[in-house]
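Take a look at the following structure, please.
Note that one protein chain of the assembly has been removed; the remaining protein chains are unaltered in position.
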Amino acid sequence: MNPYELTVGQAADLLAAKKLSSRELVQSCLDRIEQVEPQVKAFLNIQPDQALVQADAADVRLAEGGAGSLCGVPVSIKDLICTQGTATTCGSRMLENFVPPYDATVISSLKAEGAVLIGKVAMDEFAMGSTTENCAFQTPDNPWKSGYVCGGSSGGSAASVAALECPASLGSDTGGSIRQPASLCGVVGLKPTYGRVSRYGLVAFASSLDQIGPLTRDVHDCALMMNVISGYDRLDSTSVQRDVPDYTAALREGLAGMTIGLPREYFGSGLDPEVEQATMRGVDVLKAAGAKVVDVSLPHTDYCLAVYYLIAPAEASSNLARYDGVSYGLRDLEADSLLDMYKKTRSKGFADEVKRRILIGTYALSSGYYDAYYKKASQVRTLILEDFKQVFTQCDLLISPVVPTPAWKIGEKTDDPLALYLSDVLTTPANLAGIPGISVPGGLTASGLPVGIQLQGPHFAEDRLLYAAYNLEKGLALNTVWPKL
Amino acid sequence: MKITREELEHVAHLARLNLNEEELTRMTGQLDNILAYVAKLDELDTTGIAPTTHAFSLVNAFREDQVSPSLSQTEALVNGPKQNGEYFVVPRII
Partner (left out) sequence: MEFETVIGLEIHAQLKTKTKIFCGCATTFGEAPNTQTCPVCLGMPGVLPVLNSQVVEFSIKMGLATDSRINRVNQFARKNYFYPDLPKGYQTSQFDLPIVEQGQIEIEVDGKTKTIGITRMHMEEDAGKLIHDEREPLSYVDLNRTGTPLLEIVSEPDLRSPEEAYAYLRKIHAILRYLDICDGNMQEGSFRCDANISLRPMGQEELGTRTELKNMNSFRNVQNALEYEVRRQRDILLDGGTITQATLLWDPDRNRTESMRSKEEAHDYRYFPCPDLVPIEIDDEWIERVRTTLPELPDQRKARFTSDYELPEYDAGLLTASRELADYFETTVQAGAQAKKTSNWIMSELLRELKGEEISSCPVKPEQLGALLIMVDQGTINGKIAKTVFQEMMQSGKDPEVVVKEKNLVQVSDEGEILVMVREIIADNPGQVEEFKGGKTKLMGFFVGQLMQKSKGKANPKMANDLFSKELEA
């Protein structure tokens, strides 16, 4: 087995046993990246020399013994997360040359563990999109089927893991941006509870919805990553002071006593039959593991997308006002007045989707429309939260599809923004309610495209989520054969 | 018609964005579609429902009034597209 094929858990064991060095592991991944990147196009920025320096430092720590599971393991980072001294572009021309003078808290945590930051990966511009086609620089190609989208906005994260370029990645999820690409690329992707993982250093899209989370090849790796990135951060006022359990301790077999809900509203007419079948196979697996499955209802599910596409753009319109060309980022130097500078800079720096969302958001907050749009959406959000509160008195977790369809062709849905928005219908509820959700690989369609299965749980029930996901993974026994490339 | 061209022009100005003819036409249509879609929220009676800003209830996140190091002048200015070693330089307001 090539080192690049190892999961985080497998690599950690070998590294601890000194049967493998970090340098060997990282070099193997770098070679793999060089080999497949022309096709996959996941990475915006790789610095091999720096990666090997980190690997060597990790090897020193590993030699001393007592290092954590992530020590010496390469991780790719969505380019929305600030890395000190390294360009952080957010997939946008606006920040093409922006070099943050500080690390995001999650980056500090990874570094403290001795993880190797192997590169920054592609994403939809400012996290706005569902295919990474909105990346200003390149669109990653689905490793399972060339010419197909990887999903978004963490498309590069999902692709880099599925293409075996690195065993793990950090992405972000505002309306499904971890879970959806995980589903389309056949990897595990978890969006934590809002406030579980620090947002400090995550370039803001929609502040009340954003969360950083891991993408990995299996559930155990996901738990390892969650152990490292979770926890209270005093630099983030929305960070929750709550103990971080050992998420790997949750991974035991057998689900006796667990009740899983099947929310009927998630099985609407637009669902691809193969997607539905995958979820139902998942239901069978969980039953076989001893769980009880019940029908439940989340009555306001159909309104989630509308709420999301008002609140997210509204917050984004405010969060992106800082890109004005004054103290960092792009500036149109030809402009002759301040107003001209603002307009030219922002029009040049942002592409269409970002502009569209800024416009909707500005409109929804504007005088005369605030009550009808933003306030209304915030009120319906309360109803959505109530739905979940109610449903979790009837069951411990929910099972459902992640995306209504498997991956589609690049360019197929770029003409109609609204049509693309509809692919977020099953993932936006978790962001609005702040609850955690995970996408677990559920197998391939007849045409060889991955389909994910979603589990959602109450606030701070990541351990429960991973526990059920672990059983789902075991029960499905996919024995994944990763794309050859 | 949820949004007119003129309204979009006004909103674009508020957001400091230039939209050319083609963009104005196209985006008015696209935004109109989106706004028509989100109007489904009107089906719900939300009288008396408190809006949610934070999905998880937290209060009183404070820090102590203690000085921590600032960036140096160079570090603060280095990402500036136009700066003179002391200030960020911008075109005059009027």
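In this document, chain identifiers A and B correspond to the written order of the chains, with residue numbering beginning at 1 in each.
Just so we're on the same page, a contact is a pair of C-beta atoms (placed from the backbone, for glycine too) under 8 Å apart; a residue touches a chain by one contact, two chains touch by 3 or more.
Because the structure is predicted, anything quoted here is derived from the model rather than measured.
In the complete complex, the residue from A:L117, A:L164, A:A204 or A:M226 that touches the missing chain is A:A204. Of A:R93, A:R234 or A:R264, it is A:R234 that touches the chain left out of the display. Contact with the omitted chain, checked across A:T86, A:T279 or A:T362, is made by A:T362.
Residues of subunit A in touch with the missing chain: 81-82, 88, 90, 95, 98, 100-102, 104, 199-204, 206-208, 234-238, 314-315, 317-318, 320-324, 326-328, 336, 338, 342, 362, 365-367, 370, 374. Even with one chain removed from view, subunit B keeps its contact list with that chain: residues 14, 16, 53-54, 58-73, 76-77, 84, 86-94.
Here, only the chains that are shown with their structure count from here on.
Averaging C-alpha coordinates per chain places the centre of subunit A 23 Å away from that of subunit B. Against subunit B, in their complex, subunit A makes its touches with residues 98-99, 101, 193-195, 208, 234, 237-240, 300, 302-303, 305-307, 309-310, 317, 321, 324-331, 333, 335-344, 346-347, 350, 352, 355-356, 358-360, 362-363, 366, 373, 375-383, 385, 417-418, 421, 432-435, 459.
Of all residues in subunit B, those touching subunit A in their complex are 3, 7-8, 11-12, 14-19, 23, 27, 30-31, 33-35, 37-44, 46, 49-56, 58, 61, 63, 71, 75, 77-82, 88, 90-94.
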